[in-house]
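Supplied in structure tokens, the structure appears directly below.
The complex appears here minus one protein chain, its other protein chains still in place.
What follows is chain A.
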Amino acid sequence: MGPYVLRRVLMAIPVLLGTTFVIYLAVYALPGDPIQALAGPNQVISPSVAQALRERFHLDQPLVVQYGLYLRGLLGGDLGTSFTGRPVTEIIAASWPVTAQLGGTAWIIMAVAGVALGVVAAVRRGAADAAVLFGTTLALGVPFFVVAYVTQIVFGVQLGWLPVSGVEAGWPLAYILPGLVLALSGLPQVARLTRTSVLDGLAADHVETAVAKGLTGTAVLFRHVVRNSLIPVVSLLGVSLGYLLGGTVLVEGIFNLPGLGYQIYTAIPQHDGPVVVGIGTMLVLVFLSVNLLVDLLYGVLDPRIRLG
């Protein structure tokens, strides 16, 4: 286990360097002058002030030097300072809870509803199966910003049950609609994988034995079928957590939730490089750690898998 974890961490380093450099390159290749964007369009800034700001943010240095300075800061836990003067770590600290709650809510909805739908479809077959297949296909096909608007109009505006934007209502009220919409992006895959996996499980020899020795239906289902069938689903659920975090950019934009995705989205047009790079690095880090955790968990759940 130990050497495996070490090797995985070492393998993650070039990935992290590559991704941050790609983000860095993209952000700092942005046309337009961040200092001018900071002052606002059509504002005159004195050359000496502009020069001082450029030096402060190392904008006068070549790109590679800037990236090196950034990495040095990163090692010490310093993600730099936004062009507005606020430290990036402070921005992340302030907006992280929103994204975590949104991602968490969506993930729980996805896991619970996905597994439940998959199990029902596999066990009941017939009409239930067809309904789940149809529903998941629909969820797969309809672009999720369309779903977001439909749910906003129906549940928010017409029925007035839930808030359509902002986080003033707090958890869970403010997060139900956006969480649901975000969950829909991964729910079909979870439900389908669970269904296939439970169907395979139902056909296994040990299940036949369990039925033959007289166990009740539910005991067989939960102890012998579902538990074994969930192994691949857990892996998918883990990987989806990373993708959910990426999807928050879109959902936070539509529902006006001041989380990480929203910060990144508003920082891009303002050419606020440190914020985009900092939050991007954060997201990549979380994504990589989640994937590592899932692989480790996989070995615990399924003793047949030896990590090495």
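In this section, contacts are C-beta pairs under 8 Å (C-beta built on N, C-alpha and C of every residue); 3 or more make two chains touch, one makes a residue touch a chain; residues count from 1.
The rule is short, and it goes like this: contacts and distances are computed from a predicted model.
**Q** Looking only at the UniProt record of the hidden chain, which name from "Acyl carrier protein", "Peptide ABC transporter permease", "Sarcosine oxidase subunit gamma" or "FAD:protein FMN transferase" is the right one?
**A** Options "Acyl carrier protein", "Peptide ABC transporter permease", "Sarcosine oxidase subunit gamma" or "FAD:protein FMN transferase" narrow down to "Peptide ABC transporter permease" for the missing chain.
**Q** Sort through A:G114, A:P163, A:G186 or A:G247 and give me the one touching the missing partner chain.
**A** Reading the full complex, the residue touching the unseen chain is A:G247.
**Q** Of the residues A:F155, A:W171 or A:Y265, I need the one that contacts the missing chain.
**A** A:Y265
**Q** For chain A, which residues lie in contact with the unshown chain of the complex?
**A** Residues touching the hidden chain, for chain A, are 11-12, 14-16, 18-19, 22-23, 26-27, 29-31, 137-138, 140-146, 149-150, 153, 157, 245-247, 249-250, 253, 261, 264-265, 268-269, 276, 280, 283-284, 287-288, 291.
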